[in-house]
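Comments concern the structure below.
And then chain A:
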Amino acid sequence: MQVTEYKPLIVAFCCNWCSYAGADLAGNNRLAYPADVKIIRVPCSCRVNPTFILRAFQRGADGVIICGCHPGDCHYTSGNYYTRRRMALLFSMLDYLGIERERTRVEWVSAAEGAKFAATMNDFVSTVAALGENKRLEDLRCKK
Partner candidate 1 sequence: MQRIGVFVCHCGTNIAGTVDVKAVAEALQYEPGVVISKEYQYMCSQAGQDLIKEAIKENNLTGIVVCSCSPRMHEATFRKTAAAAGLNPYMVEIANIREQCSWVHKDIPTGTEKAIILGKAAVAKVNLNAPLTPGESPVTKRALVIGGGIAGIQTALDIADAGFPVDIVETKPTIGGKMAQLDKTFPTLDCAACILTPKMVDVAQNDKVRIFSYSEVTDVSGFVGNFEVTIKRRARYVKEDICTGCGLCTEKCPQKKVPNEFNLGMDNRRAIYIPFAQAVPKVATIDPDYCTMLKSGKCGVCSKVCTVGAIDYQAKDEYLTEKYGAIVVATGFNPISMEKFDEFAYSQSKDVITSLELERLMNAAGPTGGTLLRPSDGEHPHTIVFVQCVGSRCASCAEKGKEYCSKICCMYTAKHAMLIRDKYPDTDVYVFYIDVRTPGKNFDEFYRRAVEEYGVHYIKGMVGKVSPEGNKLKVRASDLIDGKQLHIDADLVVLAAAIEPDKSARPLATMLTASMDTNDFFTEAHPKLRPVESPTAGVFLSGACQGPKDIPETVSQAGAAASKVIGLLCKDKLTGNPCVAHSDEWMCNGCSTCEKVCPYGAITYQDKEFRMPDRTVKVRRVASVNEAVCQGCGACTVACMSGAMNLKGFTNQQIMAEVDAICK
Partner candidate 2 sequence: MKVTYFPGCTLRTKAKDLDLYARRSAEALGIELCEPKDWQCCGGVFVSASDEIATKLSSVRALIDAKEKEQPIVTVCSACHNVIKQTNYAMQNDETFASRVNAYMAQEKNPPLPYAGEAEVLHFLELIRDKVGFDTLKAAVKNPLTGKKIAAYYGCLLLRPGKVMAFDDVENPSIIEDFIRALGAEPVIYPARNECCGGYVALEDPASAKKKSNAVSDSAKNHGAEMIVTACPLCKYNLVKNGSSLPVVYFTELLAEALGVKEV
Partner candidate 3 sequence: MENKNERRKEQILRMSGVNPKKCMRCGKCSGTCPSYDEMEYHPHQFVSMVESGDLEPLMSSPSIYKCLSCFACVDRCPRNVEPAKLIEALRLTVIREKGANHLLADQIPALLDEEMPQQAIVSAMRKYSK
């Protein structure tokens, strides 16, 4: 058996108006973060259905992070407030299921915060990497 360095798989949902632009800015400024992070663009953080997160875990993701505009700055005025409340509920359910609380996170990153985006991702990846592989929800039948 070959031993390879453990690489976590991270799914990041970024809202189109702030966080996705913040991620772009991190790129513009060449601020590195691990390639383990894969970004999915959504119009607003409130578009993220809890089932997407469950699906990601089922398929073997090790961590899921949702990034949106700062409270009060939502392009759609109140979307991120919904996100905050929904995710609080989801996270407590995940906790109940035994998924470590550190595997999920909601962060507010504005379009001007490229550095914050990179720092957040670095921190999240190392946190998740420390936890190791997420096996609690992984369903091997989903792996093709």
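What we mean here is this: a residue touches a chain if its C-beta (ideal position, glycine included) is under 8 Å from a C-beta of that chain, and two chains touch if they have at least 3 such contacts; residues count from 1.
Basis for inclusion: all candidates are chains of the complex that A comes from, given by their letters.
Worth saying up front: this structure is predicted, and the values here are computed from it rather than measured.
K.L.:
Looking at this complex, which of 1, 2 or 3 sits next to chain A and touches it?
P.N.:
Answer for chain A among the listed options: 1.
K.L.:
Under the touch definition given earlier, write down the residues of chain A that touch candidate 1 in their complex.
P.N.:
Residue list for chain A touching candidate 1: 9, 11, 20-21, 23-24, 26-28, 30-33, 35, 38-44, 46-52, 55-56, 59-61, 75-79, 82, 86, 118, 142-144.
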